[in-house]
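Heads up, one of the protein chains got dropped from this complex, but the rest are sitting where they should.
The letters A, B and C name the chains in turn, as written, and every chain counts its residues from 1.
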Amino acid sequence: MTRAKAIIGALVGLHALILLAGFASPYDPTTQTRTMPFAPPARVHVFDADGRFHVTPFVYALVSDASGAIYSEDTSARFPVRLLTHGAPYTLFPGVTSDIHFFGVDAPGRIALFGTDGYGRDVFSRVLYGARVSVTAGLLATLCALLVGTALGTLAGFCDGIVDRIVMRAADVFMAVPWLYLLFAVRAALPLHLDTRAAFLMLVAVLGIVGWARPSRLVRGIVLSAKERAYVQAAEGFGAPPLYILRRHVVPQTYGVILTQAGLLIPQFILAEVTLSFLGLGVGEPEASLGSMLGTLQQYHVLASYWWMFAPAVALVTVATAYHALTSLGHEHARLVAS
Amino acid sequence: MFIFEVEGLTVCYAAARGRRAVDGVSFALGAGEILGVSGPSGCGKSTMALALIGLLPETAQVSGAIRLRGRDLRTCSEREHAAIRGADVGIIFQESALALNPLRTIGAQIADVVCAHARGDRQSARDRVLTTMTDVGLGDDLDRIYDSYPHELSGGQRQRVLIAQAIVNRPAVVIADEPTASLDASVRQDVLDRMRTLSARQGTSFILISHSADVLSSTAHRVIEMRDGRLATAAARRTPAPRPRASVSFASVGSSALAIEIRGAEKVHAQRRLLSKRHFVKALDSVDLRIERGRTLGLTGPSGCGKSTLARCLAGLDALDAGEIRIDGRRVATRRGRDRQMHRNQVQLIFQDSAAALNPRFTVHEAIVEPMVVQRASTTAERRLRVLELLDHVGLPADALTMRPGELSGGERQRVAIARALATHPRVLILDEAFSGLDVETRQRIIGVLQGLQTTDGLAYLCISHDIDLLAELASEIALMRNGRIVGEQAGALMGSMRVPA
Amino acid sequence: MRLIASCLAAIVFSALPLRAATPPAPIAAGEELLLQGPDAGRHGGRLVVALRAEPRTLNPAVAIDAVSREVIGRMGGDLIHINRQTQLTEPALASGWTRSKDGREYTLTLRKGVRFSDGHPFDADDVLFTFRVMQDERLGSSNRELLIVGGKPVDVKKVGQYSVRVSLAQPYAAAERIFDSIAILPRHLLERAYADGTLQNRWTPATTPSSIAGLGPYRLKEYVAGQRLVLERNPYYWKADSGKKRLPYIDELVFLFTGNEDAQVIRFQNGESDVLGRAGADNFNLLVKDQNARRFQLADLGPSLEYNFLFFNLNDLSRKNLPQVAARQRWFTDLNFRRAVSRAIDREGIARLVYRGRGVPLWGNVSPGNRLWQNTLLPHPPRSVAEARAILKTAGYSWRGDGALLDRQAQRVEFTIATSATSAQRTEMATLIQADLKELGMDVRVVPIEFRALLERVFESFDYDASVFGLGGGDADPNGEMNVWMSSGSNHLWHLGQSSPATPWEAEIDRLMQQQLVALDARERKRLYDRVQTIIAEQQPFIFLATPNVLVGARSDLANFRPSVLDPYTLWNVDQLYFRPQGTSGGR
Partner (left out) sequence: MRFVLGRLGHSVLVLVLVSVLTFALIELSPGQFFDDLKVDGQIGSTTVETLRQQSGLNETPLTRYLAWTQSVARGDFGVSLAHRVPVGSLLWERARNTLLLTIPATLVCWLVALPLGLWLARHRGRWTDRIFTTASSTLVSLPDILVALLLLLVALRTGLFPTGGMLSPGADTLDAMARLRDLVNHAFLPFCALILVLLPPVIRHVRASAIEAIDAPAVRAARGHGINGWHLTTRYILPLSANPLISLAGLSCAALVSGSVLIEVVMSWPGLGPLLVESLLAKDVHVVLGASMLATMFLVTGNLLADLTLYAVDPRVRS
């Protein structure tokens, strides 16, 4: 069971870090420092230039050469890393704003743990904020997909015959149609000056709703087998109406499948957000999202020379692996209960 | 010299927080001896069987010694153990439907066991398989069965195939886990006789695990009792326990009005095959049945004769194609809503497999209170009282309320099902094979409970079972059904001697 | 394994005929050749060029996409050609031309003895046929608008076997330039197709090479769908070098199709392609760093002729119900607002960040790359937020406690910049502008949307506040910009569909542009066009941002490689390119 605790602990830790992105990140993700595009990650030192040891780790300021392409450390001034310092204001929760950051360095020093992007924005803060947007997108899309999928799957499974065939054929059609245009149409129909994040979440909801086909097929299988269970017939025996039977007996059966589907769908929808950003339907500038950051990573010159821009890919992999582990945990648990 | 010895066998599952499924079991088995192992379900019989053959899942910790001809199986490697399984130690599993590979023919599966141990070619293996099949009673049209698939055989035939697999390599010891549980009386008898001839003729020793006392008493040389993982007493051959011939005097309560009557019932089942067109089977063919208040009617017949269909129609789960049902003399239309609701309250059905009849997620309280919740007829306080009253009625402790079906034994689960059925003050209870999964003591206790309820509330019972002795004990009359028709009615006492054709 | 290999081979190579390169035909008597260039090169070799997409057609009359035009440019010859180096016109198929006193008639004498790439002789009838096709309304050729002067199509008459007279509705400055890139069509191959109205579906890349002919240095040899298009030397090409050797030097020109710009740069860097068309600044810097390890030459030709700009929606919204946009137009139409925005934008930052230093800030519509027509006296005010805030204050704007800018009615100033999602550079510019205007207290949102949705908003529904676009890059001559600066022009983006000029300064621009159109004296045209540039810089309908440099590259052993700022940047002198001895020919 220790492995299960480790995975759940990791997931909770990840989500806490993402939720408290404002507090955990040293800088506001959108502030640009135009003098430092694509600066390499700040190296945290403990020994200074002439070998003396310092208790508090410190950072040197970065200075770029004439062409702005090569950066070097200006060892003249040391900037100690301080904990719980004041920095850019951020809203922790709607209504709660604060400007205390977990760690930071006095200006003009900069502690960009993952370096900076094309506009000189701190990649570490952007990865945290970006993860928040992407994970919310993944959760929201999965929620929509599972809600519609379960509803239609239960409908198909419960009253079989014509309804069942119609729903299943619709699933086939939904899987084949290119949904890109629906997204374009929805994006065009939305008023332009709508807040970009709201527009983005609406798009993600549409993406989710369209993805109902696969979960509905699985739920239908479960409902078909649940319907045959003796205790469902017993409930019918003392006159329980179909809706009651659905709510109390049949739908709870599907929770196992829904959990495993969620574990698979969330990373998939986060990935879909990458394609959305690639086609310009992602979250608008200067908002950060894993998808838009991966979009910049997919340019050859970034890939070839700025290795620290891989941070969003690493973040995406960590989140996805955690969710996949959760799914296999679900499988393991279900098998134990069954045997 | 003992052929098979077990010493201090202990098995505990990591997931069950160290609760020991098998605790320090030791016994020895001579050549050609049939050792019976009995005990209530959930006492660790099946776990021990798996431990003996070395097939427990990784999550189980096993300790103690299992010696075959003096050689401890626990010390040999998986490869050696595999060589022994099926050759020196055979095993017969309980769920005949599941233990066979649905995608391979019967002959191939038995031949697989032969080829797994002997390098002979398929042809000599085929002859060996055919002879073994005749030994286990699959003699008539051998070739058809050889090439058919498991789902094309009846339950009895499948069980015989399992036995053939276990004995085809002439093992020294065969472990049989509830081999005859789901068989009809006649088939069971035949299987047990063949087992005895095998042990006599070939000197194969058997470990026969069963919950049914008369199976063990009629076959086993020696019976050991298991309770909660430990051995209770090792008794020599036990004379079958005298069956208390309870003189059932039915004090008729009030006028012996008709509790429930069904006349001219017709029911047709459409059997849909994936490819061929649908063809129809007459499940009920003009069935007439009457049960007076406070009396019990038995119903028996070969499997597939329509007993279950009749039970479902009586309980209002399925509608009749023709014919009518009267409860307390009043005709009940099978289609209209309000009538149908009243019909369902008054007639309750109790299923054979108590585990499946209760939702595993519900507590006992939720299960029993559910019918009342559905009818929205009473307040929560009244319901709570009613549940306690029902629990007491069926003889369950009050603290069982918060437990889940998984934590109850088979007997306790069946009693919860009965309590739930009584929640709607029914007039008739239909017991569809309600006792086949229970051991002797639990069965006696439940019969006592039912008889008590019958005398106090004047309930009418329709008891469906293939166990003639049980029906003779419980029911005043017994109806015999075949191919959807009632073919005869006998008074309870006379039924004892009648042999029911398979 | 044998079986699989052979059937695989059969499938893939069914469409690859094997033929050696064609040698240049010996020079026949009476052939008037145009002698070119000082140094005589060496025949032989194969030049591989990676294109960003597939050419859709090889038919000069209907080609609309840039890639098709680039390939057709190498297969077709025009009457008068603009030298991409000097940006001036020079004789091509027309050996010379004379202009009438009133500047409305031009008589062109054609080069004699010239043959099409299939050997068929070329004469005036081909010229007449070409102009009839290009001006046919039903065909909808992409060159039709170019041949309309003063509202009427140009009239072409045959004067002799080798001379034609072109008459215009009104005098037209730099009229010779309209003949550039109008490829002369072979009458003998296309007349019947034109008659039965199927001309626009003819000459797709997949047609058999023998049915296509042109007067360019190369002709079609072979096309494999999705992979490559191979052109071979036109043996009858009418140009030769100073040593009377018939051009072109290189035997074969191979166009490979790649998915996107990154794939194009990777193949060039890997030596699989020999010439790199315009590359982005980031990729160019990557190649520069890598240059010493590899053997290719890179050229940064300075600012291109394009101009990127921010513009506000000043359209007449009376017939559209867009209340919010109309309300914001109160700010957009206010000149002080536009001037303040222009002063607050960090143009140097844009050049440095978006183009990585390989770009030039812009204050006017003519880029420094256009040496002939740029008005060098235009002021280049440096960025100053303080100055911008001063302008806003005088215009009656104020600032709230938290720094938000309020207009005269105390409404918060907020608007959206819509950009095309597929053009990363313009979206980056908008993001930088967003940060700049934040310092003025303006709440700006950048919304990248799908390219066609943006066009639909800018040209049809007018449902947008502001956008970042890029224009120019066609021809250095002002006439190419008529469509943009005339108030009735189809590209007058900030206020479309004006029947009569909406503002006095737009009326003045109309008048000036009409005058320069007919002014025959170059100095006079320059004075008029300078005045136009000054008005535009004052009124700021477009707030100009920056222009990227032209960045190209080629193999180090490719001689005569003289890229130009005008399109086509690298292959305009493909007939003179040759491989110096030490390099091996063609891709590895």
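Following the convention adopted for this analysis, contacts are C-beta pairs under 8 Å (C-beta built on N, C-alpha and C of every residue); 3 or more make two chains touch, one makes a residue touch a chain.
In this text, all values refer to a predicted model and were calculated from it rather than measured experimentally.
Undergrad: Taking the complete complex into account, which shown chains does the hidden chain touch?
TA: A, B, C
Undergrad: Touching the absent chain in the whole complex: find that residue among B:75, B:101 or B:402.
TA: The one listed residue touching the chain not shown is B:101.
Undergrad: In the whole complex, not just what's shown, which of C:220, C:254, C:366 or C:405 touches the removed chain?
TA: Missing-chain contact among the listed residues: C:254.
Undergrad: Of C:31, C:105, C:272 or C:414, which sits in contact with the chain we cannot see?
TA: C:272
Undergrad: Decide which residue listed in C:399, C:451 or C:494 touches the omitted chain of the complex.
TA: C:451
Undergrad: Which parts of subunit A face the unshown chain closely enough to count as touching?
TA: 169, 172-173, 175-182, 184-185, 188, 267, 270-271, 274-275, 278-279, 294, 297-298, 300, 303-304, 313, 316-317, 319-321, 324-325, 328, 331, 335, 339
Undergrad: If the missing chain were put back, which residues of subunit B would it touch?
TA: Contacting residues on subunit B, toward the hidden partner: 53, 55, 57-58, 82-87, 90-91, 93, 95, 98-104, 109, 112-113, 115-117, 149, 151-152, 162, 165-166, 169, 273-275.
Undergrad: State which residues belonging to subunit C touch the missing partner chain.
TA: Residues of subunit C in touch with the missing chain: 5-6, 8-9, 11-13, 16-18, 46, 48, 53-54, 56-57, 62, 64-65, 137-146, 200-201, 204, 206, 222, 224-228, 230, 254, 256-260, 262-263, 266-267, 269-270, 272, 422, 450-453, 455-456, 459, 469, 471-472, 474, 480-481, 483-484, 490-491, 586-588.
Quick note on the criterion: only the chains that are shown with their structure count from here on.
Undergrad: Based on the touch definition given at the start, go ahead and assign the chain network to line, ring, star, complete or other.
TA: Contact map by chain: line.
Undergrad: Report the inter-chain centroid distance for subunit B and subunit C in whole angstrom, where each centroid is the mean of the CA atoms.
TA: Once rounded, the distance between the two centres reads 86 Å.
Undergrad: Per the centroid of Cα atoms for each chain, what is the distance between subunit A and subunit C, given in Å?
TA: 42
Undergrad: Tell me, which residues of subunit B touch at least two other chains?
TA: none
Undergrad: Write out the stretch or stretches of subunit A touching subunit B in their complex.
TA: Residue positions touching the partner: 229-231, 233-241, 244, 248-249, 252, 336, 339.
Undergrad: Name, in rising order, each residue of subunit A that touches subunit C in their complex.
TA: These residues of subunit A touch subunit C: 30, 32, 34, 37, 67-69, 118-119, 184, 187-188, 192-193, 195-196, 199, 279-281, 284-286, 299-302, 304-305.
Undergrad: Can you tell me which positions in subunit B touch subunit A when the two form their complex?
TA: Counting only subunit B, the residues touching subunit A are 15, 57, 59, 315-317, 340-341, 344-345, 348-349, 351, 353, 356-359, 361, 370-371, 374-375, 417, 420-421, 423-424.
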